[in-house]
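Dropping the structure in here first, questions after.
With one protein chain withheld, the remaining protein chains of the complex are depicted in position.
And then chain A:
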Amino acid sequence: MSIQKLILRNLRNNLKNYYLYVFALIFSVALYFAFVTLQFDPAMNEAESSVKGAAFFRTASIGLIVIVGVFLLYANHIFIKRRSKEIGLFQLIGMTRNRISCILSVENFIMYFGSTIIGTFLGFSASKFIMMILYKVTQVNETASLHFSWAALIQTLIVFTLIYVLIMFTNYLYIRKQSILSLFRVQSSTENQVKKMSVFEMVIGVVGILFIISGYYLSSKLFGGDFTSITEIFLAMVIILGLVILGTYLFYKGSVSFIMNLIRKQKGGYLNINEVLSLSSLMFRMKSNALLLTIITAVSALAIGLLSLTYITYYSAEKTAENYVSSDFALTNQDSGSQFKAALDAENIAYSERTVDVIQAELNVKDILDVQLEGLNFDPNKMTLPIVSDQDVKDVNVSPGETYLAGYANMLQNFMPLHDRGEVEIIGKESQIPLKYQGMLDEPIISSYFTNGGLPVVVVDESDFKQLQEDRNEGIQKSSSIFIGVDISNHGDIKQANEIFNDMEEKFMERSPHFASQLNTSMNQKQNMGLSMFIVGFLGLTFLITSGCILYFKQMDQGEEEKPSYTILRKLGFTRKDLLRGIKTKQLFNFGIPLVIGLLHSYFAVKSGWFLFGTELWTPMLMVMGLYTVLYSIFGLLSVQYYKKVIKEAL
């Protein structure tokens, strides 16, 4: 057989076995090319005024290279190990190592660059589609048009050629190091020794679980007020990260086999087929893949966590805008208010209006504050807050000498929780007004300009308000003390009203810079978060696909290694169906354990700080997790299909 024929035949075999690898490669190239194309696209520059596109894409493409590079190197390492017997055979019949390296390089060259070319084509066609998604999530109303960019093509080719050279170099080193004998033996030497569980391993198992749990516990306390200074919070974060990652490693290294060992002990040696295939195999396999699994778990937790947080922000955009602006349109100047209302009247847009007088005053909240805030630069005896009269607030009536707080931002409530009842005191210029605090109201009354971005509004009785007005401390008043909120009655008119509002912006600006439109605010946030979400989403997807592939390849290897066991079991009289049922259980754990641990990690990470990002936790987080689980399961199902083949061939 000539060398060419040999190469071609190997290639055909590889394609059959590693179609997923080729798929992952094509996908990565396509995505990379699409990103680079977007980065070089002139349209991106125009969008740059509102969205910092190019810089984002550059960062994203670097992240992509890291993920893809590591994946390709690792996958290649698995493959060359699998083919070590063949390499040993070539050496045995007298081929030199350089010759073998050469053959492998040519083989890989064809497969690799074939995929790269296909990937580039797909990437180009997909980039328009990706652009459309980007416009959709950032709510830019433009049609996507794309230009082929030579710069993008050259950059893609250079990057993937470099990765190829790196892969070939590692292959060369691998072959160099091996002797004929060790190449024949390599497959069996990767299997680590199966033996009885030692006390040390049990300790590791228990410690791993303890680490993870204490990491979770700390994370739930992170923003609860126990850590008051930035340094403390930062230190706590580092400790949590360390505990969880180390805990995860020990979990795979010891806890899994520890738990399974406990279950086995109870069976007293009498195992059914499911237990034979899942328990006993998992016990030993997870241990030897502990590092890989830890990395996969940690990075997927990171991906899910980031994606959840960005999606929470995106999803909560409208709600956040509502809290900040409190009406459809907020103004702080009488003239601007009248001008805007006149314009609305002219267009026959119905609206309602509220005007609220606001005084800034210092409040002594020491009695109702639930935490001690020593580390922060903050004095609970003198907290500057906006005060409004109950007459300006709809449906609220406050008795003299009493007070309610309103619109306290979620995020701040987490840092500075308040008691339900208590005594507070407004400190005027000369006298003090003691008040009984009665509780919290939900709705925001005035825009964030007055509340400094989320501090509570103090609602008092008209008489108390009057008293304060006489005695106010001029030094802390804002430039405006009136809030004008305009709410459009008919929801459908908001867009039109917003256009009117935007047209008048310059005129508002001349009088007072503090005005806002709820629609603009939420759109702005959606645009910013949309791009982050888009990039985190695609990076997460790439990671998901590559890590799924690696788990799948590992399972292929395991399948081959366990084939003799299947032969024994079938000889003993287990049917293919019995075995397949056992394999399904095994794969449920094999793919399920890393997934569940990853989801748990990201759940606790998101839970600890989500309120910094938005107002909705469950819907966006569950959506992200659900999607991740579904995509991830595909690889589990594919591996079951592969096992089906192995079982069939086993007898």
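Here, a residue touches a chain if its C-beta (ideal position, glycine included) is under 8 Å from a C-beta of that chain, and two chains touch if they have at least 3 such contacts; residues count from 1.
Just so it is clear, contacts and distances are computed from a predicted model.
A.B. asks: What does the UniProt entry say the missing chain is called, choosing from "3-methyl-2-oxobutanoate dehydrogenase (2-methylpropanoyl-transferring)", "Aspartate carbamoyltransferase", "ATP-binding cassette domain-containing protein" or "Anti-sigma F factor"?
C.D. replies: When "3-methyl-2-oxobutanoate dehydrogenase (2-methylpropanoyl-transferring)", "Aspartate carbamoyltransferase", "ATP-binding cassette domain-containing protein" or "Anti-sigma F factor" are compared with UniProt, the left-out chain turns out to be "ATP-binding cassette domain-containing protein".
A.B. asks: Of the listed residues A:G94, A:G475 or A:G573, which contacts the missing chain in the full complex?
C.D. replies: For the chain that is not drawn, the touching residue is A:G573.
A.B. asks: Contact with the hidden chain only, please: which chain A residues?
C.D. replies: Given the touch definition above, chain A has residues 193-196, 264, 268-273, 276, 280-281, 283-284, 564-565, 567-578, 651 touching the missing chain.
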